[in-house]
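For this view, one protein chain was removed and the others were kept in their places.
Chains: A, B, C, D and E, in written order; residue numbering restarts at 1 for each.
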C-alpha cells in the first residue's frame, strides 16, 4: 500500500470509524474500485490530511457543499455521521444546512435537512428544538 | 404569531389549501421547523404576497425554476397541485415544462413531465392530448 | 427554407423584432451557425409557436429559467428586451427575478436583477419603485 | 410521419435497438408525448444523425454530460445500454465516468459509476478489473 | 425600520464593516432594492443572527457554498473580505476553497482560488506558502 493510500485510509477512518475504509473499497465492483480508491487517496490522503482546518471545520464545509449541489442523499447521510464522529454537535450540523439556504434555495435545503435530521435521529441523538423566534 | 408568519400562512394556504400550513410545519422535526417556518414567512409572506404578478403567474414561474434545477420531485408535485388550485390549467402547467426544455435540457424536462403528468392524473384531471404537429 | 425554420424565424422576430433572426444566424461562424439555426428552429419554431401559453407567459418563464441557471448575462439581456417587446411590464419582469430567489438563492438573483434593471434602463423604461414594505 | 421524425427514429433505434422508439413515445401520456417526440426528432434526428462524430463517440459524450449534471439515473442506464449496443466497450464506458470526476466531483462520479456498473452487470458483461495502480 | 431589518443591518455590518449596509441598499435601483433588503433581512437578520455557529464558521460555510455554485465572483470577493473581518485567517479561507474541490471539481475551485487570493493580496495580507508536500 502506498503512503498516500495509507494516509487516506487513516484520515477516512478518523471521520467514519475504524475499519470503514475496507467497506468503502468493497462497495464498488471492478474498475469502480479505482475511483473509490482515488476518493480515499485524494479526498482523505491529500485534502482532509492538510493542516489549516480542523476535522470539525472540514465536515461542516463538506455538508455545506453537498447541500448546495443537491440530490446527494448517501453522501449527506455519511457526512452527518462523520461530523458527529469528529465532534461536531447536532446543532452545528443542522445550522449548517440552514445557513446555506440563502445560496442553494429552499427546496434543496428543506430536502437536505430532513435527510440530516433522520440520520441524527437514527444515531440516537437529540434534535435541538426550534428557536421559534418571531413565530 | 408575527404578522409576517400570519401573512405567509395565508398565502401558503391560498396556494396549497386551507389547513395545509400546519402540516408543513409539522413535517419537520426540531430545529428544522425553523427552516420550514422561514419558507412560509419568506417565500409566502414576503415573496408570494407581493403585488405585480398573479398567483397563476407565480405558480408557473415556480415550476419553471424547479424543473430547471432538477431532481426536486416533492416540490414539483406540490407546485403542480398548487398551480391547479390557483387556477392554472393542466395545459399551462405541462406547456411550462415543455417550454423550459430549451434551457434545462431533455433529461430534466422528460423526468419532470412524467412527475407532473402523474400528479395531474392523481388529481383526476384530463391530460391534454399531444398536438402531434409534424408527426 | 424549410417550414420549421421559417416558422422559427417568424416567432423569433415576434420576440426580438423584425430582421433580428438574420443577425442571430450571422453572429456565429461556420458550423456554429447550425447550432444557432437549431435554436431558431427548435426553440422558436417548435416550442414558442406552440399553443397553450402566451408570448408574455413564455418570456417570463424563460427569464425564470435563465436566472435559475445563473451566469447567462447575454441571454438575460436578450429576453428582457424580448419580454418588453411582447408586452410584459418592467414590474412583471423584475418581480419574476425576485420570485425565483427562493429557488436559486440570493447571489444568482441579485446578480440577475442588476443585469435586468440595467437593460430596462437602457431601453429608456421607468424602473418601478421599491415597495419598501417592512422597512 | 415527417422525414425528421423518421430519421430520428432510425437513429434512436441504432442506439437503443429495433422497435424501441415506439416504446419511448408510449412511455409518456398526452401532451408529454410531444416532448418525447421532440427528443426523438431533435436529439436523434437533428443531432445524433450529424456527420463528424461516430455513434461510439456520441454515446461516451452523452454519458460524460449526464454524469456531470448528476441525478439522472434512468438516462445513465439507457445510455449505458446504448453505448454497448453501438460498440463501446465496458472499459470505455467506465473510464468515461472516471475521467469526468475531475470536473463534476466525487459524489456525482461515485453515484454514477455504481449505476453504470450495475447496468453492465445486468447486461451480463464482464466488469474490467481495477488497475490498482499505486495501491 | 423594522426590528428584522435593523437586526439584519447590524449583522451585515458585523461581517462587512460599519456603514456598509447603506451601500448595499444603494447599489440596486428601484424595486431591486427590495431584493437587496430581503438579503439583509433574511440572510443577515434571520440566518446569520442565529445562535449555534460563530461568524467565522458562517463565513467559511458561505465561501464553501459559493465556490460550489461557481461563477459568483463579486460574492466570493465580498465574503473573503467578510471572513477576514470576522477573524478567519487567510489559511482557513484558502483551505476552504481547496477542501471543496472534491465536491465541485477542479475548474470551479481553481477559478475561485485565484479570485480569493487576489482579494487577500488586495487587502495587504500575506498569502500562506504552498505546503509542497509530495512535490
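The working rule: contacts are C-beta pairs under 8 Å (C-beta built on N, C-alpha and C of every residue); 3 or more make two chains touch, one makes a residue touch a chain.
Remember, predicted model here, so these are calculated numbers, not experimental data.
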Chains in view touching the one left out: A, B, C, D, E
Of D:21, D:43 or D:119, the residue in touch with the unshown chain: D:43
Touch list for subunit B against the chain that is not drawn: 101-107
Those residues of subunit D which, in the complete complex, touch the missing chain: 4, 39, 42-43, 47, 50-53, 57-58, 60-62, 64-69, 91-92, 94-96, 98-104, 128, 131, 134
Where the missing chain touches subunit E, by residue: 70-71, 91, 94-95, 97-98, 101, 105-111, 113-114, 117, 121, 127-135
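The criterion applied here is as follows: only the chains that are shown with their structure count from here on.
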Listed chain pair C-E, C-D or B-C that repeats interface A-E [over half of contact pairs the same by residue number]: B-C
Euclidean distance of C-alpha centroids - subunit A vs subunit B, Å: 30
Sites on subunit B at which at least two other chains make contact: 4, 34, 38-39, 42-43, 46, 50, 66, 69-71, 91, 94-95, 98, 101, 128, 131, 134
Overall pattern in which the protein chains touch one another (line/ring/star/complete/other): complete
